Structures are given as structure tokens and as C-alpha cells.
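Here the structure is laid out as C-alpha cells; the discussion comes afterwards.
One protein chain is absent from this view; the other protein chains keep their places.
Should a chain be cited, it is by its letter among A and B, assigned in written order, with residues numbered from 1 in that chain.
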Amino acid sequence: MDWELIGNAAFRGVEFSLAPGESILTETGSMAWHQGDVTVSSNMKGGVFSSLKRAVLQGESFFQNTWTGGESGGLITLVSGSPGDIVPLEITPQLPLHLERGAYLANTGHIATNAKWEGFGGMFKEGLFAIRAEGQGTLFFSSYGGIDLVQVNGSYIVDNGYAVAWDSTLTHHITRTGKKIRSFLFGDQLITRFDGVGRLWIQNRNPQSLASFLHPFRRVKQNN
Amino acid sequence: MQTNIVGNPDFGSLEISLDPGEEIWAESGAMSRMSGQMQVKSKVLGSLPGALLRRMVAGESVMVGRYQGVQPGDFASFSPGLPGTVMEHTLNGPDDRFFMTAGAFLACTPGIKLKLKFGGLRSFFSSEGVVLLVARGTGTVWYNGYGACVEKQLDGVQPLVVDTGHVVAWEPTIDYKIKGSGGLKATMFSGEGLTMHFQGTGKIVVQTRTPPGLAGWLPFRM
Partner (left out) sequence: MVDIEIHHPGVFAGALVKLNPGEGYFSDAGAMYRMSANVNSEVTILKRQGKGGIMGALKRMLARESFFMATYTTTDGQPGEVGLAPTHQGDIMSLMNTQQEQWVCSGGSFLGGQQGLSLDPSFQGFKGFFSGEAPFYLNVVGQGQFLVNGYGRIQVLDVTEGLTVDTGHLIAFTQGLQYKISKAAKGFISSFLSGEGFVMRFTGTGKIAVQSHDSGRFGETMRKYMPPREG
């Protein structure tokens, strides 16, 4: 399948050339423009309950879309909602990938995505919500910010909200900076420590920080 | 007047220098810095009746600043509200027009006429419909898109289907229809919103990000 990254690293898109009968699976709402003979269908993969489960646990949209090339084929360009880059990654059965919720954009081939929920007791901030992508094909994931690729060999620490994807050979656990017992009162950070040998993709902007900045600009609900 | 577009495609801005007496009109709030002596007056452009204007373009300013050079070497920089690409389009007479989505307008040379128009299909799925800005006259218009922008030349044969939020500007030789993505059910469930189907010969500019796309992605907790 032919595809091409378009735009620049901060506002990346990906254009697919779909031959007749060729399909890609995509995040809903990711289509920016298309030309030629392509059609979309929505999937409720695995029935209503698993779509619901996928939506709640992954933070993904309710459905995934399938775009398919028609008789004369066509082009379709996909983007994510956040400014940032797109990473195309070959997934093989030997090396599944763990991906943070919301980063999934599209895939070719046959890649199964399963929700894997790492809770943090639900007490303070949310834990790390990851999905596991395994199978064979090309996975496209997006970032908010620039992407740093770190080859972990031992341990590495990432603040919550910045880890985008990592090889399934890495384990991770959530911990805190600082040592004070009452440290939660002083805004100590929840951080994630990755251990093992493998690749770790880190984005350098935090969605939650942007949401907090924009919050005061939101209109106030009028209760009538 | 000397003009220069810098910073594309990430944080495009328009930099200008003016001779004494020369003027440029820019969206109010777009000026980032200017030489100390530059004169600024405000002016209202656009011609929708007041109530319609407020409803259609809530949050969208149709006020411009008239920036006039006083001393030789006077300069100013203008930036859009969103990061992305700044582009320019030349208009060659009272019948020459250019269409932009509201919000794409950044600046123009004096005398350009701007008119706001409702572009169609205020629907159940979109409370906004499509609001357009039509520029006409003789001179230059500077406009911006959110993110990297792609200029597509349509050949009159192959139509281009664009999610409405990704449309920036197009030439009047191109027609469009607004549709849902493929029927009521498809639009509701595919999460793909309204689309504009463009057909004709000429230039159309699309952008790789949209404000509603950003809003939908943001993890607001409440």
C-alpha cells in the first residue's frame, strides 16, 4: 500500500493511496480530505459491548472506520486532532507495541488492538491507559509535540502524559518524585518509570497542560 | 510598502514596512509589534446586519486596524491567532473575488472589500454552518490556515471532498456542495462531519488541523 507523510513535523498528515479493494482501519473523525473512489464504513468490532469497552478504557472514539478503495481507487488524507507528528511503525507478531490512549490514528494489515488498563487505585490522577497492538501491518500513531525516541537499557523516567508508545519488552510502573510523606500536598508529580530493554517514544507536550490552559476560555454554561 | 511572510509553515507571520502615509489593514489583535511612531485607527469591515453578525461570527472579530506609516522605516508584524501558514492572494479588479472561511483573514491592502456570507447548510449536525468571507477589488489579501497548508489545483474532472473544518480558501471558478459523509447514519456514526465537495478548475487551499479537531481531542475533565 502506498502512503506518504505530508505537511511538516508539527502538523503532520498521512495520505494513503487506496487501490481497488485495499482498506485501512482508522480513528473516527480523522479524515481531512479525499479524492477519487473511496468509501467509508463504520465498524462495531466485536459487538456493542467491546466497542463500549474500547471507548471507555482506551479513550478512543466509539467506532473505528474502514476506508476502502473503490473500482478506480482513490486518495485519502488523515490527520489527528492534536498538533504534532505521525510515526509509522511496522508491527510484527514477535514484537507487539503498547500505545497510550488517544495516540492511535490508523493501521494497515491485520493488527488487533486490545485495551490494557493500568490503574493507579483511582485515587489521585488517572493511571496510564495503554492499548496493546499486535499482529502484522503498519501502525500509524500521532503525538502532541515533537517525538523523542529513547533506547531504554535499564531504566528511564517519563512524566505522566508524555509517554506515547513503547515496545512490549519494557515494563513500567507509576511512582512519585520526591520523598516527603505529605508530598501530595506540594504538587509532587506522578511519574512513570520504564524498565528493561526496548524503544520508548516520548512526546514533549502534555495534553492535560493544554486543557488546563484553555479551560478558563471556555464559555460558562447558562443554567435556565 | 514592502511585505514579507516569515515562519511558514509552523508560525507564519506577515512583516511589513510602510512609507509615510502608506496604509495596511489587519485583523484587530493581529499586530505583534510595530515601530514606535506608527499610527493605528480601528475600522469595521464586513457587511452582515448586526444581529446576524453576532450570531454567526461569535468570537470572530470583523474589526480591523488601519496601520499607517509616519516616519520612513516604519514597520509592523502581524500574526494570526492560530499557528500555521500565512499566504497571499492578488486580486485584479472589482470583479475579481476570492473566498475564505471566516477566521482565515489576516490583512489586506486598503480598498479591498470584504463581505461575510453564509455558505450554506446549517444542519442538525453542525450548529455553525459555513461562514465565508468574500474579498474583492484590486490589491492583496493575506490569509492564514491552521497548521501546514496544501494548495490543490483542481482540473475540472476530479472533485475534491474536504471535511468542512479543513477548508481555508478557494477561487470562485470552483463550485461546491455541502454534504454529510454518506447519508444520515454514516455521518452520525462515522464521526466524520460535514464535507464540502469541490468541483471546477482552479486553486483550493486546505489545512492539516482544525479548531474543532483540537477541541475534540483535548482531555477536558468537566
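Definition applied: a contact is a pair of C-beta atoms (placed from the backbone, for glycine too) under 8 Å apart; a residue touches a chain by one contact, two chains touch by 3 or more.
Bear in mind that the values here come from a model prediction, so they are computed numbers and not experimental data.
If you put the missing chain back, the residues of subunit A touching it would be 9-10, 83-84, 145-146, 148, 150, 154-159, 162, 177-178, 183, 186-189, 193, 202, 204-206, 209-210, 213-223. Listed here are the subunit B residues that touch the chain not shown: 6-7, 10-11, 13, 28-29, 31-38, 40-42, 58-61, 63, 65, 77, 79-83, 103, 211-212, 214-215, 218, 220, 222.
Assume only the chains that are shown with their structure count from here on.
Taken in their complex, subunit B has these residues touching subunit A: 9-10, 83-84, 146-148, 150, 158-163, 166, 181-182, 186, 189-193, 206, 208-210, 213-221. Those residues of subunit A whose C-beta lies close enough to touch subunit B in the complex are 6-8, 10-13, 28-29, 31-36, 39-42, 59, 61-63, 65, 79-83, 102, 207-208, 210-211, 214-215, 218.
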